[in-house]
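Shown here: the complex without one of its protein chains, the others still in place.
Coming up: subunit A.
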């Protein structure tokens, strides 16, 4: 039976490959990034852009500086298709590699499944711009870092911006904001925080659900037309975004009064909507375009040598690509900071965690990194794993995004008690004793 013979041979070869994947010999001076990327499936546009930018930056550091203080950066990818169980499989497959710096899945579902695992394995988990809101509380989630932005501060940032559009936060009183959200846990996550902010600033909020995938929104936009809101916040995902913009145009709602959230802010969200997207505004933590020195260096040093990761060079400087580059900057700087304390060598996951917890990049340092204007600053501490990321707003002109606001600071102080309450409840449920950050710092300083 030739087929079964062949099948058996294939199985055997697979088993051999499995056995041969035992940890490789560690080189003294390498730091490894396991990448749970997604280049296939419905979210491939985001995955190729983000992981492309991340790899481009790691490449740049290797080519330009010879690594971080001589420690070479390495990486390898495992395809997840944005599916949780594939993400877990890739985690289990790559976690035994030596010198792992941090995990960067860019997927809420995969990140949730990894929280217990990275905590047991003592390796940082970076969920830039997304992830579990209460993991901002580093006392309860020592290894999880929702850098720059979590869903709550994103919402606060959007309301702050709407305040500037209205002429001051006090002018929001009496206004109506409609939130068009994706019918999923992700979409619903910010409903309570909108309600809270509406109460505080005296505006009315109307939450309107769009069932997944959202390719038909006629009735939702008729509701919006009846409500006559001052602004519509688009909390969308995938195909829902261009459809929302097109339907808004059909029902006569002006695009410049629609404000997109962080998953509705990419080129892939607006280009399919064509003209309907002109004037649309969206929040971002990192500006788009190639004008920044660090992006120029990526083009000049990495792409010019033919080592660029994006298949389409036109996507350099796009929202997801720049987010990937920014993610690279944050990871590399955390390594640098940790190396300054622990030595210029391959660091353990726990040492890198210390680096992330002292990741302070002020505006001067950001400028020195060639990223002035790309992002504002970050200040991560043991207790605050988000790091006070500022947000800005960009407007689509039909061909590119242009920044139309200052760097806006969300109202972190008013969000902190909600986050702490949620984290404390989690700690109680799981039997975790929150860390004493002040004591840890004092102990570290005394050593």
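Points to keep in mind about this one:
As a convention for this text, a residue touches a chain if its C-beta (ideal position, glycine included) is under 8 Å from a C-beta of that chain, and two chains touch if they have at least 3 such contacts; residues count from 1.
Throughout what follows, contacts and distances are computed from a predicted model.
One chain of the assembly is not displayed; among "Zn-ribbon domain-containing OB-fold protein", "Thiolase family protein", "Branched-chain amino acid ABC transporter permease" or "Acyl-CoA dehydrogenase family protein", its UniProt protein name is "Branched-chain amino acid ABC transporter permease". When the omitted chain is restored, the residue from A:133, A:153, A:241 or A:327 that touches it is A:133. Checked against the full complex, the one of A:92, A:312 or A:362 touching the unshown chain is A:92. Annotation: of A:37, A:129 or A:247, A:37 touches the absent chain (contact as defined above). When the full complex is taken into account, the listed residue touching the unshown chain is A:84, out of A:84, A:299 or A:403. Touching the missing chain, out of A:31, A:48, A:261 or A:318, is residue A:48. In the full complex, the hidden chain is touched by subunit A at residues 1, 3-4, 7, 10-11, 13-15, 17-18, 20-21, 37, 39-40, 44, 48, 76-79, 81, 84-85, 88-89, 92-93, 95-96, 108-109, 112-113, 115-117, 132-133, 151, 183-186, 188-190, 192, 422, 426, 429-430.
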